[in-house]
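All protein chains but one are shown in place.
So, subunit A:
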C-alpha cells in the first residue's frame, strides 16, 4: 500500500511542473490571450466590439451621428454617469452594490446648487430645522468615519461642516468641494451601515436611495429648480472646451505620460528579469494609444460649430476630468496596498481576513469612494444641463451607472473589474442613448434597448464566470 504512490512519482512529478518563464514571445502572448478569452476572462472586449458595432450602425443610419459636434456632445452627455460608474466599480469589486449612488449624487448636486443660488447661505436655503439636521448628519458622519478610521471620509465631512457653518461665500470651487465633501459623508454613512451593522448592501442602499430622493425634494422643493448655468465656471465643467494649444498639451501630457510609465516599467522589469509581456505587444499598445489620442485631439480641435457665427473647438473639459479620474482610480487599484486589499476581499473575504486585512474597513471605504465619485459625476451632469431639479440623479442615473460598469466588463460577483471598464461601458450606453435619440426614437425604445444591452452584459458576465469556474477544475 505504501509503495503505490512512490511508483507514480516519476512521471507525474514532471508533468505537473512547468517551467517558470518570465518572457514570452509575441505569438505566445497572443495564444495566451486567446486562451484567456476561451477560459471566460473576456474583460472589456465585448464592450469594445459592441461600441464599434454601435458606432457603425448609427453612422449608417444617421448623417449627424458622426459629426464632431455630436461626438463632443455625446462625451459630455455620458460623462456624469460614467464618473458615477467609475466609483461603483470599487463597490462592485467587493461583490456589493450601491443603489443609492444616483440619488446620493443628486443630494450633492442640490447642496452645491443651493450654495450658489442662495449665495452661500445654506441656513436660509434649507430653513432652520433642515439645516441643523443636515449639519448634524455631517457630524455623525465625521464620528462614524473616525470610529472606522477612514480619515479621508472624516476630513471631507469636516470640510462640509465648515463650509455650511461659516456660510462660505459663493465660489464655484468651494461649491464643487462642498458637493464632493457631502458625497464622502454620505458614503461614510452607507459604509458604516453595511460593514459595521452588517446589513446587506442591497437593502441599505435601497433604503438610502429612497431617503436621498426625499432629501433632494426637501432641499429643492416641489417643482423647484436651481439654475447654475449663470455661474461661468460651474457651467464650463461640462460645456467648456480646452483651447487648441491646451488640447495638444493635454495630448502630449496624457499620451507621453502613458508611454513613459508603460515603457519605463516594461524595460525596468525586463532588465531585472521579472515577468513582462513581449516588447512588441507593449509597443503596439503605446502606439495605439498615441495614434488614437492624436486623431481624437486633432478632430476635436477642428471647428465643430453648426453655425458660422461662433467657433467651437478644443477638447471638452470632461475629457481631462475623466482621464484624471481614470488614472487615479487605476493607480489606486493596481499599485497601492489599499487597491490590492480591495481585490483580495472581493476574491475571497475569508482569505483576506486570515491574511490580517481589515475587511470591514475596506468594505466601508469603497462606499466612500463610490459616493465621492458620484458627487463628481453630479457636478458634471448638473453642469451639462445648467440646473438642478428634484429629479437630479434619479430616474435611471444609477441603473445606467451600474450598467456602464457591468457592460464594460466588471463582474457583479466581485473580484474582477477595472476603472477602465466604467469608461468603455459608459461610452456604450452614451452611444445608445445619443444614437437612438438622433433617430428620433421615443424614450420607450431607448429604455428597452438600454435594458437589453445591460441584460446582455450581465449574461456575458454570468456565463464567463461559469466558464471560468469550469476551466479551473
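Assorted remarks:
The working rule: contacts are C-beta pairs under 8 Å (C-beta built on N, C-alpha and C of every residue); 3 or more make two chains touch, one makes a residue touch a chain; residues count from 1.
The rule is short, and it goes like this: contacts and distances are computed from a predicted model.
Per the UniProt record, the absent chain's protein name among "ABC transporter ATP-binding protein", "Dynamin family protein", "Chemotaxis protein CheY" or "Alpha-ketoacid dehydrogenase subunit beta" is "ABC transporter ATP-binding protein". Here one chain is not drawn; of A:63, A:350 or A:440, the residue touching it is A:350. Remark: the omitted chain is touched by one listed residue; of A:33, A:131, A:248 or A:338 this is A:338. Among the residues A:261, A:275 or A:395, only A:275 touches the chain that is left out of the figure. By the touch definition given at the top, subunit A reaches the unshown chain through residues 1-2, 4-6, 8-9, 12-13, 15-22, 39, 268-269, 272, 274-275, 335-338, 340-341, 343-344, 346-348, 350-352, 354-357, 415-416, 468, 471-472.
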